[in-house]
Every structure is written in structure tokens, then in C-alpha cells.
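Below are the C-alpha cells for one structure; questions will follow.
What follows is part of the complex, with its chains left where they were.
Every chain is named by a letter (A, B and C) in the order it is written, and numbering of its residues begins at 1.
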Amino acid sequence: MPSEEYRNASPAAPHPPTDTAEAAIWLWTQIKAEARRDAEAEPALASYLYSTILSHSSLERSLSFHLGNKLCSSTLLSTLLYDLFLNTFSTDPELRAAVSADLLAARYRDPACVSFSHCLLNYKGFLACQAHRVAHKLWTQSRRPLALALQSRISDVFAIDIHPAARIGKGILFDHATGVVVGETAVIGNNVSILHHVTLGGTGKMGGDRHPKIGDGVLIGAGATILGNVIIGEGAKIGAGSVVLIDVPPRTTAVGNPARLVGGKEQPIKHEECPGESMDHTSFISEWSDYII
Amino acid sequence: MPSEEYRNASPAAPHPPTDTAEAAIWLWTQIKAEARRDAEAEPALASYLYSTILSHSSLERSLSFHLGNKLCSSTLLSTLLYDLFLNTFSTDPELRAAVSADLLAARYRDPACVSFSHCLLNYKGFLACQAHRVAHKLWTQSRRPLALALQSRISDVFAIDIHPAARIGKGILFDHATGVVVGETAVIGNNVSILHHVTLGGTGKMGGDRHPKIGDGVLIGAGATILGNVIIGEGAKIGAGSVVLIDVPPRTTAVGNPARLVGGKEQPIKHEECPGESMDHTSFISEWSDYII
Amino acid sequence: MPSEEYRNASPAAPHPPTDTAEAAIWLWTQIKAEARRDAEAEPALASYLYSTILSHSSLERSLSFHLGNKLCSSTLLSTLLYDLFLNTFSTDPELRAAVSADLLAARYRDPACVSFSHCLLNYKGFLACQAHRVAHKLWTQSRRPLALALQSRISDVFAIDIHPAARIGKGILFDHATGVVVGETAVIGNNVSILHHVTLGGTGKMGGDRHPKIGDGVLIGAGATILGNVIIGEGAKIGAGSVVLIDVPPRTTAVGNPARLVGGKEQPIKHEECPGESMDHTSFISEWSDYII
């Protein structure tokens, strides 16, 4: 049995102070302590940990460095991107707060996330989301060609395609993240968890408001496709592989292709918990699946 | 409401002259004008725009440079790939015509495509398709190891896996494009639009003609899987997430897993429009979906 | 008809001696002969073939070199990775046997695989799997930060995300492979074939044993999602696009979203062949599909 191997992989994660400013300091202190511990235990990784984390004086510098080196190409140099990321994160406390919230989201929701530094360095969903936040800011400043160039680099490097106009809240977990597509007029609320291969897509060749609106606390399972200007109510759960083309009420679960509500269209079962945070992918869905197989 | 932000994202796109030779000149002139405008508005991007577009004397040079730099690796140098692409595009007017047709397809069908240069620089589906056209030419010239090496680089860099033997028409839009897989004996007609995560797959370990044949003007939604030597009739529409293992008649819509025809097997509803060009992902499908959720 | 083009793409592949040690020598001899033949036929590729294969004295050196160059980044240098891979493969005959078994699996099961060297150089599924084998070994040696860094590089470069704790048998074919996700407590048996976009995912935010167990000889079709600590019996077949949340008995076929057993829940049809090896994606499934469309 593989039980012993992973049992302690994700020990009870420590929690930050409630004050935002203190929390940011606390988080950066945690990250450096984790990196220092790993560098000591693994000399082969120490150089990497120093260059990405331990040589930097702040989380935004570390993140800007890491994103600049990940997203650069032979025609978009790392120094240019580093400058762009650092300038944006340094001057926007909202963005920095979102970075922190996303780190906490990964650490507390994903049992495979063993440390904050693990997420900061290795989670392509986290990295793509932060780079998108910068691209989105550029978009709102009418620096659209640069925003679109960033989108393209994110899509090449991470296989995650988020239009820079899409609006994304805080506390987001893009888990595994490969293949995620988020369209131009999509809106994602706070504390949402989205698995890989999820599409928030449009409806055709007409412009205008044509992509999904995802409420707070929603959980969207792997490979789900949500198309059109539909509303996924707060706390709803979308089953893996579902195809959703119409609104889903709050705190209900939609599954299947085409998606149907668990409990039925008329009286769908309402759940209490917030699936975006509990990450409960399969309860209710399993039952429905049990019924069939 | 996000409405103001994206309203003018894709203004009415200008159209080329009808004469092919004039159209190619017109297109390159448009691309340079767009790049020049963007370079002036965004100095941080000017270097990129000059290196990829404005320093080149023709579209095929620009594209060859861009593909060479995107697809190179430490063991396949950019100069070698640049040479290969440039030689192929320079000597084959059919390929150049296909490049132009694909640029127009993206610009006119995808409301998020704000300019020709945006597609040329940033659309991995467009870039992968043009690199495939070169790989396919190599394949037909019995330069198979080189064609397969190109396929591999395209799959690594863009996460798009098109077998070099696959035959692809003109006016193709691979939208978002991550995860597309097209098998060895697949054939794709003209004016087809294919979303991300679409598979045109085979049927097993036997060789021979074993992949789908996609007619002109077909639209294949995100995540659709079409397997085997089946025929998708011209103008058909395949809904997102569908799994299709048998023929679909022309101008009909197949949805679901397994896919069924909208309107029923016996008397499927026929649509007038060409969904590959109208990009109408959701009409008919939404209704079917409405019925259930 | 495209028939002539691909007819001879995959000639009857030669078979190795039965003795393991002899087979390894035979395999490396085959690979070098293939590379030499291709280098002579295609000078543009000769440099690549010499650097990746022909300049090396053994398969593990060639593979370590190739993986080191593919997976390196500006902060994780190729020399470090090369050293790591070479040390691991050189000292672990089990790993080397698995490499050989995977090469044979690709060559004999995938009709598009024209040679062993084609798989060694170009198959991202093969390369990701071998890099995972090294990451897994690091994980079992409690070198977890390094194992997780490797996982991240594999996910960035190949768009394949396999947790280093996941246990994978021999004779595995990851075909096309883009988008594959394998969770921390997943176990994959021997002679399994897995198509692209397949998820072996977890059930939520609790740790513990929460991912699928895949028996020997299973075939999992493109885009299938299997969630939770369920057992897919040996020789079972999971249809493309299926969503599976409960156990599937041996030698049966599950299809659809949610998945159901072909032949019905009570008396599912049992097949004789081992689909992981026969790669028969569509028989049975086609019939079921025929019934509906």
C-alpha cells in the first residue's frame, strides 16, 4: 500500500495573521524558511532556490524574477519582462494581495501542495494566474498589444490561455491547470477552484459579452466546458467533463454532457459547503455515477 | 458590467482585394501598418515587433523567423529551422496562399482577434498549422525523420500534435488550440474551425486509413473527440465535449457523449449557415442543453 | 485517397531477443542503426541525431542528454539535470528495463511510431514518463523538493503532470500525451496504454489514498477522466471522453459521461484481448455509439 509514502506529504499548513500587511510579511518569511530548509537538504537544488527565492528581498521580486525567466523568449527578453512584472506588482497593493490569497488557496485546498514555496515555484496555474493579473492591468491601461503578447507567452509556456480582458478574483486555485481556456468577457469570482482542461468559452463570432460568469466559491471539475454568457451561481459545483450551456443556480451541482442538476431540474439538491474551498470533487457526483455504472 | 471594455476590441476588419497576388501584398501591408502603430504606442514591445515583423521584407520571412525562434531548441538551432521554413514558403505559392487564408480566417471569425499581426505573432493554432504545412510538405517529399522532428517540436512548444501526414485545407482556424491532436490519415477540408482539445484520432494499433475526414466548413467545438475513419459532412457542427465514432451528415449538428444528431437520428435538423465560418458554437446545442438542465 | 502515403509508415517492427541483457544491447544497436540511416538520408537532421544519439555510448547516456536538454531552464541548468538523470539511470537496472519496455510498447502498439529512435527523440509521453521515473525515485529517497521541481519542469515542457509519488509500471504507452494528469496516490500497472488528456484525479482536499488504481493491460481513451480511489480492473477499457468515478471490473468496457459498462451494469460484456496492448479504441464503443447517432 502506498499509504505511508504520502501520509505526511502535506502536514497541517500554518496560518497567517489576520492583518493583511502582517500576513504578507509572514508569508514571505514562511517561503524563505521553506526554501532555506530545502536548500540545505538538497544541494542540487540550492542554486535554483537561491536564484528564485533566497536572493530576493521580497515576494514580488522573487515572483517577478521567476515569471520573467519562465515567460521570456529569444524575442521577449527576461529583463524586459522582469521589469514589467516588478513595476506592476510594486505599485499595486491589490495585485500583491491577490498573489498572497492565491498562495494560501493552493496551500490549504490542494493536499499535494506541501509548501508555499512549492506553489510559488512549481504551480503553473498559480504562475499563469499572476502573469494574467499583470496582463489584465495592462489591458485596462489600454496597453493591449503588450497584454496580448503576454497572453500568448503564457499559453505557449504553460498551455493556459486566459484572455487579458478576463476578470479574476482572489483566492483562486487553478489546479494542474494545463489546457485551461478563459475567454475575453469571462468573470471569475473569489475563492474559486478550477481544475485542468476547463473552458470558459464564447458563443460564436459576434463580439460583446459572451463568456461565463463564475460566482464566488465555485468548483469546476477537470475537463468541464462552460460556454456562453451564463451564470454559475456562487458555491455551485460543476462535475468533471460536464458541458454547461445554461445558468446553474447557487450551491447546486451540475454534471454530465449536457449537464443536468443533481436532484433534478425542478428541485436540485442544495449543498451547504463551499466546494471552491472544500474541493469536494466527487460527493453527489459519485452517487449519480454509481447509479449508472 | 464589462461591456465597455471589450466593445471595440475587434472593430470591423478590413477586407483584402479579390486578386490573390494583390491580396497578399495588401495583407502584408496591413500587418506592417498594425505593427508600426503598436510599436509607436508601446515602446516596450517595439523591439519585439521590429524583430518579428518590421525588419522583414515579406510575410514569409517574418513567419519563418518567428517559427524558427519559437520552435528551436538547444539541439535544433533557430538558423536551421529558419532556413527550412524560408526555403519551403519561398518556393511554394500554395503554402503562402494557405498562410494568408488562415490569417483571414482568424481575423474574421474570432472576435478576440484584433488584428492580423495579433494572429501572426500570438496565435499558437495559426503558428502550429503553418509549421505543420511545412512538415507535411517534407513528409510528401519522403523527408520523414525531419517532418517527425518538426511535429515533435510543435507538440512540445504549442501542445498541438498534428501528424505530418495529415492533410489540411485552407482557411483553417485552430482557436486557442492547446491539446489538439490530429492523426496520420486525418483529412481536414477548407474553412474549417476547430477549437482546443479536439481529437481527430485513430482506432487502434493497425495501420491504414484510420482517422476522420472533416468536410469543408465544419465547426468542431472544444474538447470534441472524433475517432476512426468517419466522415463529418460539409457544414456539420460537432458540439463541445462530444464523442463521435460514426459519420455525421452534412449541415447537421452532433452533440453529446456518445454524440447524437440534433433533431434525431432519422430526421436531423439541417442548418443553412456554414458553422465553420459563422462560428456559432451554441445555437441548437443550447436548446438541447436547456431541455435537460 | 491518402492510402499510399502511410501504407509503409510503420513496417513490421523487428523484435528483441528474449534475454533482458541481450535485448537492451539489441535495442541500442537498433536505435543507432536507425539514427545513422536517418542522418545519411537527411543532412539537415544529422547534427541533431549525432548530438542526441550517435555521439553517445549507451541508451541511458543518450536519454539523459536528451532529457537534460529538454527539461532545463535558465535556472535549472542542463548539466545539472544531465548529471541527475545519468546517475539515476546508471545505477538502477529496473529503471533501464522500464525504459526499454516503454520503447517497445510505443513501437509495437502505435502504428504511427515508425522506429525506436522516433519514440526516443520525439514522443513527449515517453520522455515525460522516463523523467517521472527519475522523479519518483527521488521521491522515494525523500528528495522531495527536487522531485517536485522535476514534476514542474515536465508539466511546463510537455504539458504532462504526473505527481512524483505516483507509481507506474513497465511497458507504458502515453500516446500523444498532452494534458495527462496523474495524481499523487495513483498506481498504474504494466502494459497500460493511456491516451492524451486523461486524468487520474483525486477527490478533494483531504490527503490520503485518493487516486485511481489502474490494472495491467488497461486502455484509457482520449480525454477520459477517472476520479477517486477506484479500481480499474486488469484488461479493462475506458472509452474516450468517459467520466469514471467507481470501480470498473476486469476485461469490461466503460463508456460515457457518467460512464456505464457496455453490456449493462449487471452483465457487462467481457472481452478476451488485452486492450492496453491491442489498442482497440473503438470496437464495442462504436456499436454503442452507432446505436445512438
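Annotations
One rule holds for everything that comes next: a contact is a pair of C-beta atoms (placed from the backbone, for glycine too) under 8 Å apart; a residue touches a chain by one contact, two chains touch by 3 or more.
Fair warning: this is a prediction, and the values are worked out from it, not measured in the lab.
Of the identical chains making up the complex, 3 are displayed, while the complete assembly in this file numbers 6 copies.
Basically, only the chains that are shown with their structure count from here on.
In a homomeric contact, the two copies may use the same or different surfaces; for subunit A and subunit C, under half of the interface residue numbers are shared, pointing to different surfaces. The angle of the rotation superposing subunit B on subunit C, based on CA atoms and rounded to the nearest 5, is 120 degrees.
Spacing of subunit A relative to subunit C, judged by their CA centroids, is 27 angstrom. Listed for subunit A are residues 159, 178-179, 197, 223, 241, 256-257, each touching two or more other chains.
Those residues of subunit B that touch subunit A in the complex are listed here as 1-3, 5-7, 9-10, 38, 41-42, 44-45, 47-49, 51-52, 66, 69-70, 72, 78, 108-112, 114, 118, 121-124, 157-159, 176, 178-179, 195-197, 221-223, 239-242, 255-257, 278-283, 285-286, 288-290, 292-293. Every residue of subunit A that touches subunit B in the complex is listed here, in rising order: 73-76, 80, 84, 139-140, 143-146, 148-149, 151-152, 155-156, 159-161, 163, 165, 167, 178-179, 181, 183-185, 187, 197, 199, 201-210, 223, 225, 227-228, 241, 243-246, 248, 254, 256-261, 265.
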